[in-house]
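A single protein chain has been omitted; all remaining protein chains appear in their positions.
The chains carry the letters A, B, C, D, E and F, assigned in the order they are written, with residues numbered from 1 in each.
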Amino acid sequence: MLTAILLGFIFSLFLVFAGKFIKGKLAVLSALIPLSLFIYFLSFLPGISEGKVFRQNYEWVPSLGLNLNFSLDGLSLLFTLLITGIGFLVFTYTAAYLKGHDYLDRFYGYLGMFMGAMLGLVLSDNLLSMFIFWELTSISSFFLIGFNNTSEASRKSAILALAITGSGGFLLLAGALLLGNVAGTYSITEMVELSNTIVQDEYYTWIVILLFGAAFTKSAQFPFHFWLPGAMKAPTPVSTYLHSATMVKAGIYLLLRFTPVLGGEELWHTTLLTVGGVTMFYAAVHTLFRTDLKGVLAYSTISVLGLLVFLIGLGTQYALTAAAVYIVVHALYKATLFLVTGIIDHETGSRDVTRLAGLRKVMLPVAIAGFLAAVSSAGMPPTVGFVGKDLVYESTLHFESWSVALTILAIATNVLILYAGFVAGIKPFTGKLPEEYSKVHLPSFLMWTPPLLLAILGIIFGIFPGLIDQSIVKPFVNAVGLNGNAVHLKLWHGFNLVLGLSAVTLALGVLLYIFFKPSAKKEKGIARLDSISPLNLIIGFGNGFREFANWWTRIFQNGFLRNYVSTIILFLVVLVGYAMFTNQNQIPLDLSSFSRMTYYEMIIMGIMFLAILFVVGSRSRLTAVVAMGVVGYAICLMFVIYSAPDLAMTQFSIDTLTVILFVLVLSSLPKYLSISDYKMKIIDGVLSISFGIMITLIALQVLGEPVDKEISNFYAENSYVLAKGKNVVNVILVDFRGVDTLMEISVLTIAAIGVFSLLKLRLRRDDRELKD
Amino acid sequence: MIPQIVIYPLIVQMLLAIILMALWSRINWQRIISISGSILNLGVAVWLFISVWNDGTLTIQAGNWEAPFGITFVADTFAATLVLLTAIAGLAVSSFSAGSVIKPRLKFGFFPIFHFLLLGLNGAFLTGDIFNLYVWFEIIIITSFVLLTIGGEKAQLEGAVKYFTLNILASIVFLTAIAVLYGLTGSLNMADLASKVAEVENRTLVQVNALLFLVGFGIKSALFPLYFWLPASYHTPPSAVSAIFGGLLTKVGVYALVRVFTLIFEIDPFLENVLLAVAVLTLFSGAVGAIVQNNIRKIFSYLVICHIGYMIAGLGMMTEMAIAGAVFYLIHDILVKTNLFMVSGVIYKIKANHNIRKLGDFYADHPKMSLLFAIPIFSLVGIPPLSGFWPKLSLVGEGWSTGNYMVIVGILFASFVTLFVIVKMWGEVFWKSGEKLPQLRNFPYFKNLSKVKKVQMVAPIIMLSFISLYLGFGAENIQTLANRIAFELLDNQEYINAVLRK
Amino acid sequence: MTLDDYLYYIILPVLSLSILLVFIRFFKGPSISDRVVAVDLLVTIGIGIIAIYSILTHQPTFLDIALILALIGFLATVAYSYYIQKRKNK
Amino acid sequence: MTDTFIGIIATLGTLFVLLAGVGILRMPDTYLRMAVTTKAATLGIGLIMVAAAIYFNDLSTTTRVLAVIIFILLTAPVGAHLIGKAAYITGNQLWEKTVMDDLEGKYRKTGKNFSLPRNMDKHKEDH
Amino acid sequence: MKNRFLANLLLTFIWVALTGGFSFANIFFGFVLSYFLLFVITRGAAKARYFKLVPKLISFFFYFIYQLVKANVQVAWEVGTPSFHMKPGIVGVPLDVQSDGQITMLANLITLTPGTLSLDVSEDKKVLYVYSMYITNREDFVKEIKNGFEKRILEISS
Amino acid sequence: MEILLAIIIGTLYASGIYMILRRSLVKLIIGIILLGNGANLLIFLLGRIAKGSPPIIPGDSKVFLDAYSDPLPQALILTAIVISFGLQSFAIVLVKRAHKVVKTDDLDEMNATDEYS
């Protein structure tokens, strides 16, 4: 299975280096990859239908609990078959659809990567590796949606899609880690065993909310649905593959996968029913107001996704069987419709339903495919869509509460979905062919066979539901934790309530299709409500956030050095002040250990104090520099008094040198500015003084502590004996701590080089652009 | 036998700096010696790493004075790893500089200063003495001042004034902290301090002391609200300089914080709250800053800040797993940020512009290079399984187990914004068809450079990209390393025993 | 009264007083030259204080500092006057 | 005996230093202040140093003291000269009772400088 | 050659005095060091015949001390009493001494004497401008300097 | 005595920061120098001070006979002083160049690198 997943990635990697080969007719050969994978997964069918689960384990990052544990059960198998099967058709279709495109190799690369990621996602038994593949589907879909990268709209939708699914991804990450934390394992199989404890954990609500966040964003549930219509900017093969058949179903997959772990609780059902219900109806209504074929399809897709969530929310055997069937149904007919739309778009250059008509005359096989798909989406017998819809009504009717309301909601949605299917699959082919499209011809068979094949499959499964009943649907239902034998797929259940509801649905749907015509006016009409649409709310929020970001950044990074310094000092003073004054066990200051105060010390300190004030208050630069000199000399005298001759010498020489330096540059230095106003001076003064007081207090506190002179004593005792020097300070400098000194002279050297280059290096004026 | 190997990374860099200084204006020689010296240094760093991996913490006492009397150099796994990363980034930037930095700058000591910087970094990672650490920090900041201002353009100087002032402030705070520490314990050796600080009775003072270190190192590692120097300056010097700055400078601060707070001070609840609050705000503030920028290097600068938050969050939670996450992120970040600034340098050399609104066409014009650049760019975002992803597992996971929900929110928010910003940048720079930019006179466009220079610029990007890929796909190895480092950091007895020869 | 007492209670106070007087001049200025003269004198008196202090503490080592002060204190004066003259020439 | 001797010399030296201190404070113009202080201080410090030399009474200290005295004798007048000249060049006013100025016109173009009241030059400082 | 040798010896002596060690090794080291320094500096040392110089130097020294004390007392009185009796001024003194060394020596001695201050030397080195606290008349003042310090300097250095 | 010294150190820190906040390039440098002096004196003070006992082993003995002051802080300060000197000289020249190139002394006008569009 690892090989199966990696195949897609290897294929894309191969294209990076050998992309040229695939640009010609060889492109179609790449379809062999999904085909062979399809056959490979098909080979598991017998085993799966017998209830087996196939597993493979590889170690990857065991330290983080992340291993490539793959398991193939009924749920996974359905998805793998969809991914590879529809993948095969899409790969084939693309060879013709994008024939001669400059970046065909890239496109296939992204497709391959996406396929691999999708397979990994549905095969992972390890929650973390599942997350990895989840993210990879997002990122590869980003590249696919933005494939026409010079178009701004295309870029924007790609970013929007990634932003929404990506943020969902982070929720999944958080949820996965929390779940792993609660369960003590990342293995989903083990989590199923631990379901009872997980459900009772205090974090259960959190886990569910986070996973729902991930699933709803990925599967375009209200109010996160809006990225999906936007993603229709992608080339049609992408819309087909990602946005109808596979990627958007990842969220559904996630919900199904975790039904046995997290399901059965009130929170789980209510949320899913509400969100799914709202989504399916809201999106279905939207199809009425779309004139772009892809727009119609996008909203009907959202609607179906809502329906699936709704079904998972019902969670009964009927409902989950319905979900399984519906996944198949939808994949078949929606992929067909997308591919058909793609052909129409490719050949006529238009997707406007108000203008397209009568195309059956020029592309009959396509028309047949469209018709079959539309019928299937309408749930007319003998299509598999009919089977699916019946199961939906069965499940709503059998639900323990609100069954009437839920059924009505389902009917209303199905009516609208029917309408959408007809608009997309029938309307372009019926009626009178406009003049402008008379020259349109049937495209390469590579393009029209895939939709036709899918459409026909929809009929075959409808007539012979047994083909999928035992082999796929039962293991699927088993995999989500229910008994798959309870419900059997049948085309004909006899005359009963459900059949009646189906008939009502069909009748209403057809009536709607006949009397309601899509128009640009209606589309504009609903556009007036855009300002309260989730998309615009999110965009508005985004803009608001951007403004906030701007404000925040300008507040802190405001360009004024003094504000930066004040902020830092304030931060320090507040932190330290808090630590010092909130602490209970303050030790009173012990002054007895301090040395006697003498008048000469006091005079020197007094002079120093005044000199410092003089520096601060001086209005002349030179005076300030001279006063700085006085401060330095006072420090030097202090060093003499407190037994530090080396320091005194150094301080004095350095001070003199600093004065010399100042004096040398002073004439080319700016005037001494005194710009700050009175208020500023007060504020800064208060801040500075509190900083100074803080330092003084710390110093006095430290002085009250006992001293440990072990190290100094070692130096003193061994200075001559071991290091052959009597000036201990010097011995420390050149021997005990010689590394410090070596680095100190390096600092000096670097500073000198810096000064030298600052003063001597001038980039020539005409080389102002000469940057690097 | 004395493990002299501990000090070899310092010897090599110092020797290089001296030789390069002696070859003052012979820049061709300098290029050759810098690159080959960096290769040698990489060899030494690998050797050191392997030795430490096999034999455990190695120490050497400078001047043969036993600890705590002399200055000890300690190579534990953490230090050896960082020295190795410095060697890798150093080699990359050395080559990149040889190709990209213009002659006048090279003639004014670029390479010697650069190797002094690497010397400073190695020293800071290896030293076991707190005052000696200060000295290494000073080497680092003075070299960074010089590298930042070399060429003396207006923007450089404006940025440098702020960079300078705030970094000096950091040094002063650091020095103040050392003064307090010495006043309390009479010792400077970090292993010795570990026990001596624990014995101090006045815990308030110890806490105050820890806060001083936090602020001093916090400024250097660009934490909120101390980071202002970084966005003001990182985009002004040559890209080669931004690369080494972006990759390593703030990380030394992080290293110091991790070292000090695992070895010397213990994190009490107050400190933990401060660290975590600072971490979350750093994540937030950096992310928010990156959103509003249009200059590539400024975007990266804010992301440098933002991502420091991950590491501090890991430090603040103080569990083994969280620290391992922080360390993993540190490893990832050093390589990726270095690489990204080099990428921005190549883009600049090609287009002579840094504004993402004006740039474009990269995907159409340079498909292979775009693909290459995608590696560091998407590693930065942490698209799994690229390198930036893995540490988030540990960090978010520990956020849940320690109940620090704000940290989780911060991490996810920062990850999301990083994703958004990078994707936006990708769209603008690589996908969009850009404006027609005016051709600049005298600008050394990439296409006009000699083949050697092109190779010198692109090869390091390839090298670092491959290492990043290894980090991602070989995450198990890195995680094992990070776990070992975290274990050693939290159980510091091995370090202390190795230093004090107990 | 021992010599130490004499130095401590008589000589050192007088020297300190002198330094204070000079410092007042430094404070008052009014011109920069006056301040430089004052600083020069401060350094000179500092040498005297160091000498007395070295007697008081019996540490001839401190005389070395006096030596350095005598040698290079002068250079600051040179620098100031250099600057003053240069500025005037501009 | 030696102690008394040291005391006397130190007292003399200190008195000269005090003289310089009072002088620099009291004298009315820069030049007078300089004229009063340089020498007084030099002599005073020289005497104090001699006292120290006698006190320690060994060769190396004595040579060091001699060195200090020589240095001061060499540098003090040069320093005074430099500041004096600088003061003159920058236009420090001579005291109002000054009787003659042979340098007049060499560095300053306009007439008599010493007729101005004392503190006018305050405003000439650079701001 | 000879001058350098003398300078060399002088420096060696200062070295020995500073270090306070009269051993052969120290003298030798001082000699080598001074030699090296002089080699670096390459300057002609002052021309002087040392043998005749010594007695004059001694008399000069005492004259200087006398002047120093005399002037200091005068200044002390001026500073110490409440009222001022000064008649300050700047006087240009025409010079007979010619070499830079002599001029410098004269100027420094004048400065060291309280109450006077060498302010400037004219460009052509012919006039020394002296500031003095007590000027009764120009001629007396000039004469005092010329007969005092300048004459003695000429004696010892010619 | 320690109290006075502690106050002086506080004053140095306070005035250093105050000068840095004054918007003027020259004052900025002076502020940095004051802060540096403050930090050095703080090390000195916290290493405990002692009068009249320099850490120099007297002439003919091999070890200290009397009390001696702690040599280690002195060595540290020496290193710190020298490093500050290197930084200060660089700062002085940086300010000189910045003034010449940016043509202002007002730090508030030096904010181009923090601007963005």
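Rule of thumb we're sticking to: contacts are C-beta pairs under 8 Å (C-beta built on N, C-alpha and C of every residue); 3 or more make two chains touch, one makes a residue touch a chain.
Please note the rule applied: contacts and distances are computed from a predicted model.
Undergrad: Looking at UniProt, which of "Phosphate transport system ATP-binding protein", "ABC transporter related protein", "Na+/H+ antiporter subunit B" or "Acyl-CoA/acyl-ACP dehydrogenase" names the chain that isn't shown?
TA: "Na+/H+ antiporter subunit B"
Undergrad: Checking the contacts here: which visible chains does the omitted one touch?
TA: When the full complex is considered, the omitted chain touches A, B, C, D, E, F.
Undergrad: Just one of A:Asp292, A:Glu394 or A:Asp646 touches the chain that is missing; which is it?
TA: Residue touching the absent chain, from the options given: A:Asp646.
Undergrad: Taking the entire complex into account, which one of C:Leu3, C:Ile19, C:Val43 or C:Ile65 touches the absent chain?
TA: C:Ile65
Undergrad: Name every residue on chain A in touch with the hidden partner chain.
TA: That gives, for chain A, the contact residues 645-646, 649-650, 653-654, 656-657, 660-661, 664-665, 667-668, 723-727, 729-731, 733-735, 738-739, 741-742, 745-746, 748-749, 751-753, 755-756, 759-760.
Undergrad: In the full complex, which bits of chain C touch the chain not displayed? Write them out.
TA: 61, 64-65, 68, 71-72, 75, 78-79, 81-82, 85-86
Undergrad: Considering the entire assembly, which residues of chain F contact the chain that has been omitted?
TA: 54, 56, 78, 82, 86, 89, 93, 96
FYI, only the chains that are shown with their structure count from here on.
Undergrad: Tell me, which chains sit next to both chain A and chain B?
TA: Both chain A and chain B are touched by F, going by the contact rule given at the top.
Undergrad: Would you mind telling me which chain pair, C-F or A-C, is linked by more contacting C-beta pairs?
TA: Of C-F and A-C, it is A-C that has more C-beta pairs in contact.
Undergrad: From the Cα centroids, identify the chain that ends up most central relative to all protein Cα atoms.
TA: It is chain B that sits nearest the middle.
Undergrad: Centroid from C-alpha atoms only, then distance chain D to chain F, rounded to Å. What do you get?
TA: 31
Undergrad: Centroid of chain C to centroid of chain D, CA atoms only: how many Å?
TA: The separation of the two C-alpha centroids amounts to 11 Å.
Undergrad: Quick check: how many Å separate the C-alpha centres of chain A and chain D?
TA: Taking the average C-alpha coordinate of chain A and of chain D, the gap between them is 78 Å.
Undergrad: Considering chain A alone, which of its residues make contact with at least two other chains?
TA: Residues 557, 559, 561, 565, 620-623, 641, 645, 671-672, 695, 699, 702-703, 707, 709, 711-712, 715, 736-737, 740, 744, 747, 750-751, 754, 758 of chain A each touch two or more of the other chains.
Undergrad: I need the residues of chain F touching at least two other chains; which ones are they?
TA: Touching at least two other chains: 20, 25, 28, 38, 40, 42, 45-46, 48, 51-54, 56, 72, 76, 79, 83, 86-87, 90, 94-95, 97, 107, 110-114.
Undergrad: Enumerate the contact residues on chain C facing chain A in the complex.
TA: 12-13, 16, 19-20, 23, 26-27, 29, 32, 35-36, 39, 42-43, 46, 49-50, 53, 61-62, 64-65, 68-69, 72-73, 75-76, 79-80, 82-83, 86-87, 90
Undergrad: Considering only the defined contacts, which chain A positions touch chain B in the complex?
TA: Where chain A meets chain B, its residues are 16, 59-64, 66, 106, 128, 131-132, 135-136, 139, 142, 146, 149-150, 152, 155, 158-159, 162-163, 166-167, 170-171, 173-174, 177-178, 180-181, 203, 545-546, 548-550, 552-553, 556-557, 559, 561, 564-565, 567-568, 571-572, 575-576, 579-580, 583, 585-587, 695, 698-699, 701-705, 707-712, 714-715, 735-740, 743-744, 746-747, 749-751, 753-754, 756-758, 760-763, 766-772.
Undergrad: Using the touch definition from the top, list the residues of chain F that touch chain A in their complex.
TA: So the residues of chain F touching chain A come out as 1-15, 17-28, 30, 33-34, 37-38, 40-42, 44-46, 48-58, 62-64, 68-72, 74-79, 81-83, 85-90, 92-97, 99-100, 104-108, 110-115.
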